[in-house]
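The complex appears here without one of its protein chains, the remainder shown in place.
Take a look at chain A:
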Amino acid sequence: MNRLRAMTQPREATVPSGSEPVISLCGARASLGSRPVLRGVDLTVTRGEVVALLGANGSGKSTAVRAVIGQVPLTDGEIALFGTELRRFRQWSRIGYVPQRTTAASGVPATIREVVSSGRLSRARLGRLSRVDRAAVDHAIELVGLGDRAKDSVSALSGGQHQRVLIARALASEPELLIMDEPMAGVDLASQGILADTLREQVAAGTTVLLVLHELGAIEPLIDRAVVLRDGCVVHDGPPPKAMGQHALPGHDHVHPHAADESLRTGLLT
């Protein structure tokens, strides 16, 4: 993989001028039904960055990500991927998407390899899967540590393993940009560690990552920049908030109501 990446690129909160934006969201507005969910969101992710999108339930973080991949239409504003306007963007194999799911299973049994193979279709399209494609699928399964279970049915997996399958599926196209919607939801600590390791390898290879998180957890050290949304607006764009980090340490019991959590966080940030 000959990925271009300036290893010297400063990992700073502010976007270094001149570096290539992989995702650019400008003045994005979107509504679900009659409710405005995004109210003028600006978000730029440059090559090699790892950006976490944080916020309480209903803050618009998932909608923002879904808008980026064209699954939620904008009522106003612009989106560009790799410098191409979203409407004209066709190079989907450059993107690996992990949707918000708790399961990788469907109504019919499927093996891990079968599910992960569907991630390779962005390269194979309507054609057959070549030897190279199959090798890439196997490699993606290895990356998430499920190599010895490739022929197992996904329905026999635990919650964390389901997430690993979904991530392997996203990695199968060898993407330059990973977009993940709550990849750590319902994942046990052991799997969180494996997911963090997988992500670390990807980041080291130069992959750009945008991920929606409820709390930072095991991947906190990987994150360059955190963007916090509240009520469809960006309220913080910079280093990961400290309060979030401590609060998300393993062992911290997440029992307090979100409203209180939210006011505390914004108090520190704004």
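To be clear about the criterion, a residue touches a chain if its C-beta (ideal position, glycine included) is under 8 Å from a C-beta of that chain, and two chains touch if they have at least 3 such contacts; residues count from 1.
The rule is simple: contacts and distances are computed from a predicted model.
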item: Record-based protein name (UniProt) of the chain missing from this complex, from "Aldehyde oxidase and xanthine dehydrogenase, a/b hammerhead domain", "Metal ABC transporter permease", "NADH-quinone oxidoreductase subunit N" or "ArsA/GET3 Anion-transporting ATPase-like domain-containing protein"; value: "Metal ABC transporter permease"
item: Option touching the unshown chain, where A:Leu32, A:Val132, A:Leu189 or A:Ala205 are the choices; value: A:Leu189
item: Candidate in contact with the missing chain, chosen from A:Ser122, A:Gln163 or A:Thr207; value: A:Ser122
item: Residues in chain A touching the chain absent from view; value: 69-71, 90, 92-93, 95, 97, 99, 101, 104, 106-111, 114-115, 117-119, 121-122, 124-126, 129, 142-149, 151-153, 156, 158, 161, 169, 173, 179, 188-194, 196-198, 218, 250
